[in-house]
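Everything on this sheet refers to the single structure shown next.
Here the complex is missing a single protein chain, while all its other protein chains stay put.
Here is chain A:
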Amino acid sequence: MWQAIQSRETGRTPSNSFANQLKSRRISSLQLSNRKDFVSPHRGSVNSLQVDLTEGRYLLSGASDGSAAVFDTQRATDSEASGLIAKHKCVFSVDKGHEHGHRFAVSSAVWYPIDTGLFVTGSFDHLIKVWDTNTAQAVVDFKMPGKVYRTAMSSLAMSHTLIAAGTEDVQVRLCDIASGAFSHTLSGHRDGVMSVEWSTSSEWVLYTGGCDGAIRFWDIRRAGCFRVLDQSVTQLGVRPPILKHTAVNSKVSAEKSSSGGKNRLKTLQSKHTGSQNMKGSSSAKASVEKSRQKRLHPGMLSTLDRATAHYGVVTGLKATNDGMYLLSAGSDSRVRLWDTQSGCNTLLNFETGRLQTSKAIQMATSDDPALLFVPCMKTVKAFGMWSGRTTLMFRGHYESLNTCCFNSTDQELYTSGADRQILVWSPGGSVEGEMDQDEEVAEDKDNWSD
């Protein structure tokens, strides 16, 4: 530990990598925190958790009893057992008792990405509400045509303040906080939309996953969706080195002629597989796609439009922080990793076991080590992003989980689900932990009477 600090001081290790080392060590030792308790004010299952994007300090939760609450993750409100356990009570909460409170379950609660002055809740009572955090009053509300499953705001939007809302309705609506009206209505899904995710690389790109099993990519500047992910369109490997090589060549024109790049990728891939049959079909497909895409980008009303990403409902979407990959979870108990550039299924197998099928789930990622946290029934599993192997298992909940949220500033994981608890998983064996390891509490010692 001290050695690492010294080498950072002397410049032998870059400060960045030092931090990354520390973080990765901490992340890999995540365990149920005994020192930190969130006192949950919710009386229903917690459906949504999010740490604010500006400070990484305030945790927003929305629950089935129509309540939403904000917690301070860093400052405890009180403590128990002479400071051993820090109790975090909610800073405030809005529930049914509130004059503007939601009447039914809050399915989604997200922070306004710019600051913590606003947050957005979507509920089964068909309303999306924008709340002023400081006064705990609803300032804007949007009436949706059906139950709201998921709301999302773009973390890097500089030029718009749109809330993307997936509802029971087939259309995805974008609600503009600035005007208080719907700015877009995106139609294409054939069933309700369970999950919505903004791209982390472009502020105009929106991913939606529907109950029809399709994942659609939208560019909100244009009409219609520009891509429908097909689980059968695959690429082997996350991003093969050859791709990188070729991508360098076509880097200049990468954005504009993505189809060309993909085409090349396809051929490469088919080379890899070495299957003649596959080759022919994929190349033919690719050519068809290419021509069609050129021809009818707006609309994409064709057979391709019927492609599915999952058998069943797409329950969760998560874009990686670098914006290059999209992770999706479906009611077929699969988690798929998609290359956003090519729109291909990377065929990575995540050892998920069973996943929740009826409800939207919320996944979380960490950068370094690249881990994916997925709520798998009563546990949260951490998968290696590129291996798909289970690296960590978080057992502690007694009922199925809906959501998990990774706080990258503190390297803490927050999970919650139907048992109403919000559990904190924090790095164990931390520096301070090592320091007071010696003064172990007397009550928790070995006690052999004979």
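Everything below uses one rule, namely that contacts are C-beta pairs under 8 Å (C-beta built on N, C-alpha and C of every residue); 3 or more make two chains touch, one makes a residue touch a chain; residues count from 1.
Just so we're on the same page, contacts and distances are computed from a predicted model.
Only one of "Mediator of RNA polymerase II transcription subunit 8", "Cytochrome c oxidase subunit NDUFA4", "UV-stimulated scaffold protein A C-terminal domain-containing protein" or "NADH-ubiquinone oxidoreductase chain 1" fits the UniProt record of the hidden chain, and that name is "UV-stimulated scaffold protein A C-terminal domain-containing protein".
When you scan A:Thr133, A:Thr308, A:Asn407 or A:Gln421 for touch with the missing chain, the hit is A:Gln421. The omitted chain makes contact with just one of the residues A:Ala19, A:Leu84, A:Leu156 or A:Ala181: A:Leu84.
In the complete complex, the hidden chain is touched by one of A:Ala4, A:Leu32, A:Ala136 or A:Leu236, namely A:Leu32. Residues of chain A in contact with the chain left out of this view: 32-34, 37, 80-81, 84-85, 378, 395-399, 419-421, 423, 441, 443-450.
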